[in-house]
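Missing here is one protein chain; the remaining ones are kept as they sit in the complex.
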Amino acid sequence: MVANLGYATLIITFLVSIYGVVAAYLGARRNSHALVDSARNAMLLTFPLLTISALAIIYLLINGHYEVQYVTEVTSNSMPLYLKITALWGGQAGSLLFWSWLMSAFASAVTLRKWDRDREFLPWVTLVSLVTLAFFLILSIFVENPFISFWHTPTGSITTAMFRPAGTSLFIPQDGNGLNPLLRHPGMIIHPPMLYLGFVAFVIPYAFAIAALVTGRTDARWIRLTRRWTIVAWVFLSLGLVLGMRWAYDVLGWGGYWGWDPVENSAFMPWLIGTAFLHSVIVQEKRGMLKQWNMVLIILTYDLVIFGTFLTRSGVLSSVHAFAQSAIGPLFFGFIGVTFITSMILVIYRWDDLKSDVEMTSWFSREALFLLNNLLFFGLFIVIFWGVIFPVLSEALGIVGQKIPSLSSIFTGQKVTVGPQWYEGIVWLPFAGLLLLMGIAPLSSWQYSTAKTIGRAMWKPSLASLLVVIGLVLVGFRSLPALLGFWLCSFVIFVTFYEFWRAAWARHHARNENLLLAFWFMIGKNRRRYGGYIIHLGMILMAIGILGIELFQEQTQGTIPQGGQIEIGQYTVKFDSLSVFDTADGRNVARAVVSVYKDGRYIGELHPRRDYYYESQQPMTIAGVRSTPEDDLYVLLVDWQPLSTSAATFKIYHNPLVWWLWFGSIVFILGSVVAAWPSKEPEMVMVSKSIPETSKA
Amino acid sequence: MRIKIILLSYLLTLVMGVTVVEIVSAQQPTPSDDQVNEIAKQLYCPVCENIPLDVCPTTACAQWRELIRQKLADGWNEQQIKDYFVLQYGDRVLGTPPPEGINWLVYLVPPIAILAGVYILFRAFRSWKRPIQSDNLQPNSSEAPQSTDPTQDEYINRLEEEVRKR
Partner (left out) sequence: MNEIPSSPNETPAPKASIRWGRILAWIALFALLVVVALVLLQRQQGPVAVGQTVPAFTLTTFDGQQIGAEEMAGKVVLLNFWASWCKPCEQEAADLESVWRYYQPRGDVLFLGLAWTDTETASLEYIEEFDITYPNGPDLGTRISQAYRTTGVPETYIIDKNGLLSYVKLSPFTSQAEIKAAIDPLLGP
């Protein structure tokens, strides 16, 4: 009943979306306000409809309706309530519906804004949003239907279908499979929604870009309108990525936070292009340049977002290989292909309108540095894209070797792995370049910077950061990559602080304001710039964390009896006790208590665990972690050999500075809030009344 | 005299036995978990994708780790063990594709792409670049075409743009 209701609302939403697309198109073509308003209402209607669908699934999940296939896949009797609700995005069918719900929410929010000055954008923004929504609804209705149920056939087997096939009866399993244990971590519960929020929010700037292309209003208007949306999308996407890193660190049990896995990379690529876009649009706003490039960037962001949605883990697709063999592959590839080609055709159609008429005056001007920033981000994207696609490509090209035997030693078609070693060997350089740019760009000005002016602004922070490096060398650091990395980080920190200080001091002096108040008001006057600086600071702190763990991580592993100990660096870990017990939610838990000593002094206790989930027969390791700004001590209970009090195997990681990775992410969230905060002053300067109001819509 | 010979032979046997035992145990010290992990973390599970061998929880991976331990105990070095794994399980156990045949592309394309990007940027800069002085001499060409635009909306727009540029 409820399942049928949910499915029916999906179909109705789909029909409403199609109607909206047609109405928006005709309304724009015929300049009919009635049709456009009708399309707008259709857009608004999709949200309550999809809410009903989503609530239907949640109802089925909470009440254990295991006759519905999705409920069996992701819930079980032993799961607590909150996990059953979050199981909505625990599997592919549910997460696609969740994505559609978020899409309609955001698109409705955009539809509700004041459209007076941009009336010609409205139908096209509505159209693009509804087309995207319709695509995901097609997937939910025809391919990954979350409401499919189990049916007993007369021959005794079980089949799945939405509506009862003739001669079958409903099959209701007693219990479900339960959510994958790896997904039961708080970070994993909130990570998919954050990521999807970021993905969905990027559709809005894309919709406006298409609207701008179609209507010919290719000035910076569409960028100004979507400025806040872009920052919001960016911060959610960044947060989603950081939460994924935190989850990997806590739960996957290898003492790291990023594996260069295709799934991770597919969420990283839209972030890279999105960040490039975020910076590049500032150039268009300030100097009217890069209009064509910004169009390309946002189109790329959109298609990468669609690509990323399908490769994410909650969709149970573990790699590009798996994705390519699924039923969804061709459909989604078709959608990406069609949207990409259509968007590019529009860009080519408006190519000349997008030509910028401003020239570059200096290699060191801020716009030149922004271009360099774009080059580095785009370069990173190309590298990562190549790494993701190469294994599939080389395997597919094996067919050449099969058909042409003389080439078979070149086109072997053998599966290869492009792993972290390859990525890390390449990406450090663009990242270092980006760090450097974060330090130099604030010092350069629009149009009129030269090497001399930048050099003059740069020498103080450079000197200060050089002193930091000398200090590090004196303390004993010899690693060249570390010294370079920390020099860059301290350089950017000094530059950023200097920028804040300079402006606050000037204002304090000019207006005789209290320094702190001056600081506050100064930020308020230019939220985007100072919010941006705070975000950069957050990134630098994250970079410090990354440098610490990447360059100085130590690990050791050993099997010790109760009372035994393992040493790593300054730390000693002593095995105190082990308890093994079953829990109410279907797990067998082996919990060890270890004492940690630093330089001989007792500093605390840790509880590494190994959970074994009976129903999914999957083990999960949960590390005992002691985290301080200086370093993390990360203790894992490892079951290479059976665990017992006479011999338990521990793997210990020492991760210096990784705390800053998490703290830095909080700082950049703060910065984004500042950057996106609505300004109190009106953005527009209204011209006085003598101009006739001809164009008010 | 006989007792001395017997005692001496006992002593000799004892000494030889201990020596033999020592030699034997010196030939086969069990490689530590750390030594195994050193190599295992550079190899990837042939069955599950993209999971390093030192963290993979499956039975098969446990067997492979013990295989590494066995080979280390036999005196093999890291390169020999890696080559053995490639022979047995294919190229995908390595973290980076071996540079042969088409795999060269994976190493060549990124630097070429980045260099191409640098070149394109360089050319674009050059064609855009105007010296600072002449900017004042030439009329800002953004004004000319659009002032003929009739709609007031556009005018207001451009006004705002100029104000915003400040």
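The first chain written gets the first letter, and so on, giving A and B; residue counts start at 1 in each chain.
One rule holds for everything that comes next: a residue touches a chain if its C-beta (ideal position, glycine included) is under 8 Å from a C-beta of that chain, and two chains touch if they have at least 3 such contacts.
Just so you know, these numbers come straight off a predicted model, no measurement behind them.
Student: For the chain not shown, which residue from A:Pro80, A:Gly337, A:Gly471 or A:Pro561 touches it across the whole complex?
Tutor: Considering all chains, including the one not shown, the answer is A:Gly337.
Student: Of A:Ala34, A:Met162, A:Ile399 or A:Ile603, which one is in contact with the hidden chain?
Tutor: Looking across A:Ala34, A:Met162, A:Ile399 or A:Ile603, the contact with the absent chain belongs to A:Ile399.
Student: Among A:Asp250, A:Glu359, A:Asp585 or A:Asp639, which residue is in touch with the absent chain?
Tutor: A:Glu359
Student: Can you list, in ascending order, the subunit A residues touching the missing chain?
Tutor: 290, 292-293, 296, 321, 324-325, 329-330, 333, 337, 340, 351-352, 355-359, 371, 389, 392-393, 395-396, 399, 402, 413-415
Student: Contacts of subunit B with the missing chain: which residues?
Tutor: 46-47, 58-60, 63-64, 67, 86-92, 120-121, 123-124, 127-128, 138, 141
The definition used in the following text is that only the chains that are shown with their structure count from here on.
Student: Where the CA atoms of subunit A average out and where those of subunit B average out, how many Å apart are those spots?
Tutor: Distance between chain centres, rounded to whole Å: 23 Å.
Student: Which of the residues in subunit A end up touching subunit B in this complex?
Tutor: 117, 219-221, 252-254, 259, 261-262, 285-288, 318-319, 321, 357-363, 368, 371-372, 375, 378-379, 382-383, 386-387, 390-391, 394, 397, 409-412, 414-422, 425-426, 430, 447-448, 555-559, 619, 639-640, 649, 651, 684-685, 687, 691-692, 694-695
Student: Give every residue of subunit B touching subunit A within the complex, in rising order.
Tutor: Interface residues on subunit B, with respect to subunit A: 32-34, 37, 42, 44, 49-50, 52, 54-55, 57, 62, 65, 90-98, 101-103, 105-106, 109-110, 113-114, 117-118, 121, 124-125, 128-132, 135, 140-142, 151-153, 156-157, 159-161, 163-165.
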